[in-house]
Structure formats: C-alpha cells, structure tokens
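A single protein chain has been removed from this complex, and every other one stays in its place.
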Amino acid sequence: MSVLVHISPGPLSSERLLASHSASAAHAVGATVVFEGIVRANEQGRAIRALSYEAYEPMATNSLTQLANDILSKHALIAITVEHSRGEVATGQRSFRLAIDSAHRKEALAAMDEFIDRMKRDVPIWKTAI
Amino acid sequence: MSVLVHISPGPLSSERLLASHSASAAHAVGATVVFEGIVRANEQGRAIRALSYEAYEPMATNSLTQLANDILSKHALIAITVEHSRGEVATGQRSFRLAIDSAHRKEALAAMDEFIDRMKRDVPIWKTAI
Amino acid sequence: MTIRVLIFGALAREMSCKELVVDVCAPATVRDVNASLAAKFPPKAGFFQSARLAVNHAFATPDAPVQTTDEVALIELVGGG
Partner (left out) sequence: MTIRVLIFGALAREMSCKELVVDVCAPATVRDVNASLAAKFPPKAGFFQSARLAVNHAFATPDAPVQTTDEVALIELVGGG
C-alpha cells in the first residue's frame, strides 16, 4: 500500500508520477484508473486564459495525504498518486492528476469519485480565473 | 465527437492511442479518465502465466464501436478511445484501455463504469487463463 | 436446411470444436436454431435453449429469420475485459 502526493508549480507534465509499491503488490494490480483535470477555455460561461491555484501549505499536502491514506484503506486499494498544480495553469493544460492502482475496477472508480468530492470540500486549494 | 476502436495482437503499449477531435472540442475537455485493465497473477485464486483473448471479428469491433458511440451520445462526451488485446497477454501487462475525454468528471466516470459493464455483457471477446 | 453455429471460448473447448451444425426446417428463426441445438445436445439443453445467438455479426431476437447462408454465432460471455 502506497501513497504519493505532490504539489508543484505550473502545469503538470504529461507523464504521471509513479507511487512505489512492492513487487508482490504490483502483481495484484488488475485495474489502473487515471483522472486528469484540464483547464477549460470557459469557466462558468466566461472565456479565460488560465487558472491560478493557491494552496495553503503545509495543510494542503497534509490533507491530501490523509485523504489518500483514508481512501486507500477504505477501498482496499494498492496505490494512490495525487499531483496538483499551484500557480498559473493555461487553458488546455493539466492542473490535477489522480492515479489509482487497484485489484478491481469497481473499487478504483468509486474511490476516484469519492476522492475528488472530498478534495473539493476539504483540501485548502483555491482557484482564480485569469 | 470522436470514437476510436482498436483490437490488436498481444499486450497494449504503454502509450495510449488518441482519438482525433477538433480544436474546438479539445478546448472543451475538462476531464480525461483512462482505465487500464492489467492481467493479474491470480485468476480466481489460481496462479496464471498469461491470459489468452479470443475475439469474434468483425462483430467484436462492430459492437465496441456501437457501444462507444452510444455511450458518447448518452453522456455527452467529447471522445472515447477503446483498445483491446487479442491473443496472449502475460501477467502484469495491459490487455484493455478505455480513455474518455469529457467536459466534466461525473459523466466521464459514469460512462466508464457503464461502458465496461456493457462490454463484458455484449462484446464477443473471451479470455482463457494459461 | 443446415445451419452452422460458431462457438467460442470455454464452450468451444468443452465441445472440442469450433462450430455446431443443426438441421432446421425452412423458413427458420433464431428460436428454431436454439431449439435444435437443445434437442441435439440433451445434457446442455437448458443452456442452448436460452443461449444468445448473433446472425451476421449482430445479436438477433428469437423471431429473426435465419437462412443457411447466414453466419450464426453463439455468444455467451462470462465477463471479458
């Protein structure tokens, strides 16, 4: 069981970070689901150039890590990797990536939905359209 | 709106295929979700070396394409790419990938779950543990 | 007339063949093919009676017509992916 959380400046790279897990855990992975959030050209009907993300550190990293550990145990997952941007991310670029390794699909999809709902409610990161 | 379906021999590459869509559609993408199915070392409690996939062509490709178009319209998605292996895929390797581009997350996750349920029920591809 | 029914996966291994052949009276429907399969293989009659058949690469309803030139396939899935 493994969790990796990374908040970094600017857009995320196209390559996902990989949470390390043991070889025995790797053999149990039957489903990998990756969600990427991309800045859209329209935010609430208004054309935008970019979003700017403000994270309250270290609470943002702490709460993402706690959330990931909680979701990992609850859904009996194998690994979770969370990446979030801070600062400016232009339209069309990635600002968020959540990757879940699991034995089965249903847990992975349920975990993904729950993770993002709880993140939006509880993780102190704010966005501003610019 | 765009659909791409590809059934190919052996394990899938680590790079996903990309469905082409217009620049205006690309600007509307706010969520990309990618599901990968990986051959696990245990199938129903039994250690295996690989799975062998048998597809009934052209019905398999036809029904994946129809399913993708149906799910695309129903959930108002932007693009769906489906890749499935035929023949032998060793444990730890990818045999299935479903990538969904959508304006929003909820539709993408619901579409992914529904797609895979219906695929398992209706698309003529059989697997054998070896 | 003779109808050839393609089979796959575990069923093909169990039957040790890739297709089953049945005789039906023309004009025939998918329902007639199911019934003939059930009659020909009594140990699996229940399975064949309700098995899903595709005609020319699309699932067909019980009332759909079947001709000897059609490609008929028995599609029973146990969970692919």
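Things to note:
In order of appearance the chains are A, B and C, and numbering begins at 1 in each one.
Quick note on the criterion: a residue touches a chain if its C-beta (ideal position, glycine included) is under 8 Å from a C-beta of that chain, and two chains touch if they have at least 3 such contacts.
Just so you know, these numbers come straight off a predicted model, no measurement behind them.
In the entire assembly, the chain absent from the figure touches the shown chains A. One chain of the complex is left out; on subunit A, the residues touching it are 37, 53-54, 56, 58-59, 62, 95-96, 116, 119-128.
The rule is short, and it goes like this: only the chains that are shown with their structure count from here on.
Chain geometry summary: the mean Cα position of subunit A and that of subunit B are 22 Å apart.
Remark: subunit A and subunit C have CA centroids separated by 48 Å (rounded to whole angstrom).
Between subunit B and subunit C, the centres computed from C-alpha atoms are 27 Å apart. Multi-chain contact residues of subunit B (touching two or more other chains): 37, 116. With touch defined as above, residues shared between interfaces to two or more other chains in subunit C number as follows: 81.
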